[in-house]
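Omission of a single protein chain aside, the complex is shown with its protein chains in their original locations.
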Amino acid sequence: MQRIGVFVCHCGTNIAATVDVKKVVEMALHEPGVVHAEDYQYMCSEAGQEKIRAAIQEKNLSGIVVCSCSPRMHETTFRGAAERAGLNPYMVEIANIREHCSWIHKDMEEATEKAVILMRAAVAKVNLNTPLKPGESRVTKRALVIGGGIAGIQTALDIADAGYPVDIVEKTPSIGGRMSQLDKTFPTLDCSACILTPKMVEANAHPNINIYTYSEVEKVSGFVGDFTVDIRKKARSVDMSKCTGCGVCQEKCPSKKTPSEFNRGLNNRSAIYTPFAQAIPNVPVIDREACIKFKTGKCGICSKVCQAGAIDYEQEDEIITEKYGAIVVATGFDMIKLDAYDEYAYSQSKDVITSLELERIMNAAGPTGGHLERLSDGKAPKEIVFIQCVGSRCADNRGKSYCSKICCMYTAKHAMLIRDKYPDVNVTVFYIDVRTPGKNFDEFYRRAVEEYGVNYIKGQVGKVIPKPDGKLLVQGADLLDNKQILKEADMVVLAAAIEPNPDVRKIATMLTASIDTNNFLTEAHAKLRPVESPTAGVFLSGVCQGPKDIPETVSQAGAAAVKAIGLLAKDKLLTNPCTAHSDELLCNGCSQCANVCPYGAITYEEKEVNDHGIREVRRIAVVNDALCQGCGACTVTCPSGAMDLQGFSNRQILAEVDAICR
Amino acid sequence: MSIEAKEEFRPKIVAFCCNWCSYAGADLAGSSRLSYSADIKIIRVPCSCRVNPMFILRAFERGADGVIICGCHPGDCHYTSGNYYARRRMTLLFSMLDYIGVESGRTRVEWVSAAEGVKFSQTMHEFVEKIQSLGKNVRLEDLRCRK
Amino acid sequence: MQEIVNRAKELLADGTVKRVLGWKAGDLPYNPEPAYFEKEEDFEDFVYNGFCGANLSKYMIEASKLEGKTLVFLKPCDTYSFQQLLKEHRVDRDKAYIIGVGCKGKLDIEKIRGLGIKGIESIEGAEIEDEAETLKIQTFYGEKTCAYKDAMLERCHVCKGKDHMIYDEQIGESKETKDADRFAEVEKIEAMSPEEKFAFFQKELSKCIRCNACRNVCPACSCRKCVFDSNKFDSSQKANVDSFEEKMFHIIRAFHVAGRCTDCGECSRVCPQGIPLHLFNRKFIKDINELYGEYQAGADLEERGPLTSYQFDDAEPGIVAERR
Partner (left out) sequence: MYKIARENLTALFQKIAADQELYLPVRTADQVNFGVWTEDADVDLDTLKSVKSPKDVFFPQSETLYTCIRDGKKLKVEPEALKEQDFVVFGMKACDLKGVEVLDRVFLSDPVDSFYAARRDHGTIVSMACHEPEETCFCKVFGVDAADPQADVATWMIGDDLYWKPETEKGQKLTENLADLLEKAEDAGSEAAVGEEQEKIRTIIEKLPYSNLSLEGWNGDVLMEKFESPVWEKLYKPCLACGTCTFVCPTCQCYDIKDYDTGHGVQRYRCWDSCMYSDFTMMAHGNNRTSQKERFRQRFMHKLVYFPANNDGMYSCVGCGRCVEKCPAALNIVKVVKAFQEEEV
């Protein structure tokens, strides 16, 4: 039997206010095997850890139970404390009496009773714990960044600057992402392209950075330090090594009826195209669905006009398999589809546009050459209405429950820019709240109102009705004046909610990274580990984790890079010792465990065993510790119970069940 | 019997929660102070696929009145496929329990992500209510384990 | 039968096989036992008749450890078991020479006894050559008759078919015996109220003496050491009468063979207390078929078992409550 010590944490009043910690200590001393129990204000503190160390050494403890906060919070802390006292760190079990007890129960007696039971379960488990030793695995010193927007570019640059090779995989023909579509940026109003393009160029030129555009991640296997990734390089139909980027092919291409993705479909592009002038790489791709040559076999003009002979209709998709130590997800966002918001007449009127479309209209390289005009008739608008929170902060299932965070600021920016350039245009903004936390943000908003005379109305718009004369009738409410508003507008701009790039779900599944109900990737800890996914070796950069503006995205990109660098800087990683093991005397060699192992960690070998005097050669399952991640799928598949999971063994879990049901 | 019946029924409920999603979901419920019944006791397992039918039967044998298994949403398993196996196993096991006459509400599987503290708390609420309505587990209990 | 014997002798003589695994006549008209035949004279006692219900595939686990090939006679349903064992690497295909033998339905002495026939001296009509519809039974208390069908094992009424799934050669003809719906009994129970279901299984399982015959005869229960015999789960193999452990044993046993059980029916055949154990396995088979698509364990070597595979859109466990 173990010599067990039980340490009950008050967590200030977080636990002690609802759980009678003294009682837990007293009850612990009644448990067989428990030779020491004490309570303390903050077990995780230096002094608390010292108490643990002292007790381990003085009482010669062989296992400890800490009744405290979630093991997800401080298991590592207490394992460290145990290890420093000479105890194997895996002889520590945590009874979660804070998140799972004191914080959710109000009645002291009830909470104490539950805390005692949770303590007993942990004691019962630790009684069966065995010292475990982590193994080692190697680290491939190369990082993968999925997504080539500002988040991905920044992360890649930071990692590359630290001396590690990085690959960027970008789905579209060019890196740049959403930021490349923006005209100006708040709150400084500097030109988006002017600050982004140098970064794109830098990334492209960086000796440590390798960019795969027009490519997608197809398969991910392996684990932290040793991922194997298949990247599909879609056929560009243009030889990157030959193309000079002269652009003649795009000019001569007769197929020019495809809506431009970059310009949000506001104008058309050719079948062979680069998304925008500053695209990197400056090599076009042929959209095979639009290309006449691919559709009919006739045409081939681009090939004829290309002096470099770069056009290659025969090119095929290429799968590149590469190993990485760390993966950063920077898949960014898109605007939500507005199908559910028919009342705003987005699909009925060309003059109802989204904010991102407005960005393109305002941009000199955009569909109107930077002139603010109505897309329906090309006339200059005199009256513009902005509607905030379209699909954000939504109570029902129509939109998103969250605040998209950037809309208040960019709307102020748009309003200000319009008023600045076209002082005769009236700008009205319907809002629920104006949210401006951020450096110089509120000042920026106030300038819009005070200096530029933008008309802010607190209230929502119920309906936008296109009138036969081409005007738009906006029906709204002014909540401050408590009155209905009917307003004629020439243009309506919708601040549509942003949502994670729809492809992120596929990528999260490949990476086994968890994702929340809104498809944002979940961070390992909301406060303390905001740029790490719970999946080791996977980091989060930019809006894939939650709505962010550019400065926040860039900071997070840097943070993700640092985490990745921290990982790549290690030569070896300690592996989780809670792996599966097969008892060779019980194993049937039936292969069922290998069938369910997601990591291919189980192989079989013919081995001579000595089963209580019977010597025979048997087919036995063997688990590769470095590959096993400890899910336990095999343990349940194994009918004889030969396969068991260290740290979560059958008997340990049963002991917990018994203790709870006792 | 009649005396026993009058006493307040406090069910014993075991919740197996996977480490990556549901246990974290339970933590979130905790830190968000979303209360649920103290009758629920959580056992942490690495993945819902670690839950052996033996554990569930053992809990019932020992007098548990309900057993709930929580894991990552299908598609979100930290180990890619664990919850898919768990889903099949539990479906078959629950079906068998139903077949031998155990009330089908005594067992449940729910997918709760790390971000779903509210769902965790609500699920536990509902489950406790269900078990309350079913009353004590007498069909699978081993009388020797009674106090 | 003579054809079978002759062929076996031939294969033994030419060295193709080292031994023959078949059935040896018993000392009563109905109790042949599985036996090895190594010499020509051993075949005097060889028998293959209506009472040779025993599934020999499980014996091939041990036979696979012996030197040289073993000729084994497998009935159509036995071949599913053999193939499943092969899939699980429990038998060695190279050590087996399989002769698929015909089957006209196997007899159950318990069914004959259940008809009140006792003191049996001899039985006529059980030979494989017989095309008899009726068994003529001589007893110490007079001559009795019984329709062949009425004396057949339950499993033969729901026969999977008379095709051999795996064999080196086939001898003998089969006769279709299926005349009942395989899942009718299961459906009857499913339709009961929870109270009735519980009472039904309680009554049946209260007879269990934990003799482990069902487990030990089962070709899917091929574990070197059963969990109920090891201390891995603190579960006990031995009886504690009328306790929950009996239920636990049967549920877990059925679960462990779920997706691997070929429905060979040996468990029900050997249960000394006549517990219809196949009702557990068949329930799982029915659920698997309904929820995950038709699956027959042992029908092929490649397909993944239903519990070691999945579909993204599999039914949620809540379907159990919904179906009620």
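Letters are used for the chains, namely A, B and C, taken in the order the chains are written, and counting of residues starts over at 1 for each.
The definition used in the following text is that a contact is a pair of C-beta atoms (placed from the backbone, for glycine too) under 8 Å apart; a residue touches a chain by one contact, two chains touch by 3 or more.
Predicted model, so just to flag it, every value in this text is computed and none were measured.
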Touch partners, limited to displayed chains, of the chain removed from view: A, B, C
Selected from C:1, C:115, C:171 or C:217 as touching the chain missing from the view: C:217
Of C:1, C:35, C:299 or C:319, the one touching the omitted chain in the full complex: C:35
Candidate in contact with the missing chain, chosen from C:20, C:120, C:285 or C:320: C:120
On chain B, residues whose C-beta touches the chain left out of the figure: 62-63, 144-145, 147
Residues in chain A touching the chain absent from view: 30-32, 611-614, 658-659, 661-662
Hidden partner chain, residues of chain C it touches: 26-28, 31-36, 54, 59, 109, 114, 118-121, 140-141, 203-204, 206-207, 209-213, 215-217, 225, 229, 234, 236-241, 266, 269-270, 272-275
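By our rule, only the chains that are shown with their structure count from here on.
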Rounded Å distance, chain B centre to chain C centre (Cα mean): 36
Where chain A and chain B are represented by their mean Cα positions, the distance between them in whole Å: 30
Distance between the centres, which are taken as Cα means, of chain C and chain A, whole angstrom: 53
For chain A, residues that touch 2 or more chains besides their own: 596, 637, 650, 654
For chain C, residues that touch 2 or more chains besides their own: 227, 233, 307-308
Of all residues in chain C, those that touch chain B in their complex: 189-190, 192, 194-202, 227, 233, 235, 240, 243-245, 247-248, 251-252, 254-255, 258, 280, 283-284, 287-288, 291-292, 306-308, 310-312, 314-321, 324
For the chain B and chain A complex, residues of the former touching the latter: 12, 14, 19-21, 23-24, 26-27, 29-31, 33-36, 38, 41-47, 49-55, 58-59, 62-64, 72, 75-82, 85, 89, 113-116, 121, 145
Of all residues in chain C, those that touch chain A in their complex: 65, 88-90, 221-227, 230, 232-234, 256-257, 304-305, 307-309
